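All protein chains but one are shown at their positions in the complex.
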Amino acid sequence: MAAEETHHVAKTFMDHLPVLQVVIPLFAAPIIVFIGKRSLAWPIAFAASAAAFVISCILLIQVLDGGFISYHVGGWAPPLGIEYRIDAANALVLALISGIGTVVLPYAYESVKAEIPKKNHTLFYACFMLCFTGLLGMVATGDAFNVFVFLEISSLSTYVLVAQGANHNKRALTAAYDYLIMGTIGATFFIIGLAMLYMATGTLNMADLADRIADEGTNRTIRAAFAFIVVGMGLKVAIYPLHHWLPNAYTFAPSAVSVFLAATATKAAIYVLLRFMFSVFNPSFVFEEWTLYIVFIPFSLLAMFAASFVAVFQTNIKRMLAYSSIAQIGYMLLGIAMLNATGLSATLVHLVNHGVTKAALFMGVGAMMLYSGSAFFNNLNGLGRKMPLTGAAMVASGLSLIGVPGTAGFISKWVLVQAAFENGWWIIAIAIMLSSLLAVIYVWRMFEVLYLTAPDPQSTAKEAPLAMLVPMWVLAIACIWFGFDTELTLGSARVAADGLLAGSAGMAH
Amino acid sequence: MEQLIDWAFIVGHVNYWLFIVLMMTGLYVVVARGNLVKKIVGLNIFQVSVFMLYISIGKITGGTAPIFPVDLTGHIEPDPSIVYSNPLPHVLILTAIVVGIATTSLGLALIVRIREAYDTIEEEDILKIEREMTAEDNKEYGAAMGGRA
Amino acid sequence: MHHHHLILRVVTKMLVGAIMLFAFYVQFHGDFSPGGGFQAGVIMAVAFIIYGIVFGLDKAEQVFPPWLVHKLVALGVLLYAGVGVVSMLLGYNYLDYDAFSPHHPSHGQHWGILLVELGVGITVTGVMVAIYYAFAGRPPPMKDEDW
Partner (left out) sequence: MIDTFPPFLIFFIGAAILPLIPQGNLRSAISLIFPVISAWLIWTMPEGLHLSMAFVGLDITLLRVDKLATIFGLIFSLAAFLSLLYAWHVRDTVQQVAALLYAGSAIGAVFAGDLITLFFFWEGTAIASVFLIWARGTEGAYHTGMRYLIMQIASGVILIAGAALYFRTTGNVEFTSMSDLFAAGDIGTILIFFAFGIKCAFPLLHNWLQDSYPAATITGTVILSSFTTKLAVYSLARGFPGTEILIYIGAVMTLFPIFYAVIENDLRRVLAYSLNNQLGFMVVGVGIGTELALNGTAAHAFAHILYKSLLFMSVGAVLFRTGTAKGSELGGLYKTMPLTMIFCVVGAASISAFPLFSGFISKSLILSAAAHDHYYVIWAILLFASAGVFHHSGIKIPYFVFFAHDSGLRPKEAPWNMLLAMGLTAFLCIAIGAYPAPLYSLLPYDVDYVPYTTTHVITQLQLLFFSALAFTVLMRTGIYPPELKSINLDTDWTYRKAGPSVIHWFSWVIGSFYTWLTKLMSKTTERTIKRLYRSHGPEGQMARSWPTGAMVLSIAVLLGATLFINFLV
């Protein structure tokens, strides 16, 4: 030990980035509670998330060449110690999560004031930070069990955040309760899978797991582990038949929470799914391929249509957006199931694009709810005209949700269709386009309500406050920007997809 | 001659059988019971089954608690003759237990709030109330959409 | 509150101290015998909870006010995370306890784990008590007599 110590080179700030990414928000949460001042809660949370965003950007730039950064927590080398491992795939998701977190907070400032009783504000921001930490942690870590820990951190705080909507509608409570039961079962399935992996290999480090599974080949234990992990994580992803927690949770949560969850929670879960499917297990395993073909493809197709139809008929705009999220998750899973580099990059890029798009839409709805009191279509009549800037942002992001060219949504769908063609899956490509038509319908209904109906004469609606408008417009502009400048999103998604498909880099450093 | 039932296999894997029984019990309770508290209890049983699984896979026959004997000066003297259980699953499951406690208490807290809001903790009643709320919303707000549909 | 249950009250008064002591033992002896912050925290919380059960919530809240509970919950986590940050500031990896005694790493490990476990213990105590307060503090939907 002492001999090792003499070689120790003092670590610099840059070396710590992978862990700082998670630690800064983790630190912010107890500080908010400890200080306990309402006026300081928001600035601390915002500073932490902004710092996390900067860090994630630096990390993303560092790994864009296809390499990875490994960080040993506690100085214990993996596979024994916990490793944080950043490569292009998770750097991209980290940037999305921290970026959305940073944008949501200014928005939350106004929306939380309006929707949540004052005495809960401090705890709300602490919870928000914990959720943020959990999501970042489960993406950043390279240790399978650590994923579970962070998953639970984010989930538990999410349940609390969702339940905060109870002020507005008591159904938030049952939504949170359902989510809790489902989430816990999903997470428990996940650790059962990990237990099996541990039994079969004796390690929990993802890279080491990949090495050992590759060396020893598979057996029933590993296959069962795969099933448990996919289904457990699939629940968090809201794969079609496991999605029932999502609509209620998104609908009844406070606006800021809906925005944040819609843009990040399922996305982080999809990343974990990707990581396990491609880095830990080898996609060339027959059982994995079969699971993809038999489980993922039919259910994602089902999601694309059934959920879209439900979205078409919804009377509540938040619920409609929630169902549209389920449909969009179908696209992402399809991209995974295609098992080629283009499909994977489609998934990754759609993950980012859809996150940005959905966040902007939920923000718009939240801003309108300030005046309308509910998100039912009838109560939003003509608000697009009364709140022109909010309405315009919603139009921009709505177009992106449809996938109109010149918006971010188009890029991901285009790449996805390309991937389908690469495999020769015509029917799937056609299905993607058809379900886009459904998106046209439900997004159109939103536009119609916002612009083509007469506003309620008694409505006191006026333009949303600046703190809401700016985040909304940042995201709406991002929707357009990513539709033209695909270097950042698609470029990094391609690097990430290549990295994932190449399998794990193993323990090599 | 091959035995019809491999008793050695069944008895040798008793911890797994128990795990499966517990897990299924837990899941069954979550699925079948309408009382929200009972659901949480079922969830607890379900989680506990996983704790058992982890702990049992860390167990090594004849193994003892993985703590090195220490003399009074604090000096560690490893004794190769002592077999230790694998501590890692135990450590892991400690975390999972904490998560379980958090989940349970959060779940119960939600139930308290649900009880206050709905005046019942029977799922059937709650669903009925919620269906009525949806139907009411739909009656109030659905007309425009239904008309267009 | 009620003045009956005399035996309970006396026994509780005697036990609370012992329970706390035992909690400290489990806490600080955690690196040589089974124990550690989680266990100690729960035991410590039990001391407050049993006091609250027997003497009433108000009394317990006087002894251990809710605001303090909240602060302690945060403090424990801060202590844990702070240890990591300090090790980072010393030029080592996050939570690398070698940092606290570079020339004698096993001492560093010792100090580090002790602090971290203390943080865990504080938080667990706080959380358990907070859960108790939260549930006990809600007005019951019906009176005891109606059951």
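To keep things simple, chains are lettered A, B and C as they appear, and every chain counts its residues starting from 1.
The rule we apply is simple: a contact is a pair of C-beta atoms (placed from the backbone, for glycine too) under 8 Å apart; a residue touches a chain by one contact, two chains touch by 3 or more.
Remember, it's a predicted structure, so these values are computed and weren't measured experimentally.
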Visible chains in contact with the missing one: A, B
Hey, which of A:Phe46, A:Tyr71 or A:Phe226 is the one touching the hidden chain? A:Phe226
Among A:Val312, A:Ala396, A:Ile428 or A:Cys479, choose the residue that contacts the chain missing from this document, as touch is defined above. A:Val312
Sole residue of A:Phe27, A:Trp245, A:Phe278 or A:Tyr331 that reaches the chain not shown, by the stated touch rule: A:Trp245
Of the residues B:Val30, B:Val48 or B:Ile93, I need the one that contacts the missing chain. B:Val30
For chain A, which residues lie in contact with the unshown chain of the complex? 174, 177-178, 181-182, 185-186, 189, 220, 223-224, 226-228, 230-231, 234-235, 239, 241-242, 244-245, 247-248, 286-287, 290-291, 294-295, 306, 309-310, 312-316, 319, 323, 404-406, 411, 414-415, 417-418, 421, 429-430, 433, 436-437, 440, 452, 484, 486, 490
Missing-chain contacts on chain B, rising order, are 27, 30-34, 39, 123-124, 127, 130-131, 134-135, 137-138, 142, 146, 149
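As a working rule, only the chains that are shown with their structure count from here on.
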Based on the averaged CA atom positions, which chain is farthest from chain C? A
Centre-to-centre distance between chain C and chain A (centres being mean Cα positions), rounded to whole Å: 35
If you average the Cα atoms of chain B and of chain C to get two centres, how far apart are those centres in Å? 24
Multi-chain contact sites of chain B, meaning residues that touch two or more partners: none
Mind pulling the chain C residues that touch 2 or more other chains? none
For the complex, which residues does chain C have touching chain A? 67, 70-71, 73-78, 81, 84-85, 88, 91-98, 102-106
Using the touch definition from the top, list the residues of chain A that touch chain B in their complex. 145, 148-149, 152, 156, 159-160, 163, 166, 170-171, 173-174, 176-177, 180-181, 184-185, 187-188, 191-192, 195, 198-199, 204, 312-316, 376-379, 445
Within their complex, state which residues of chain C touch chain B. 32-34, 38, 131, 134-135, 138, 141
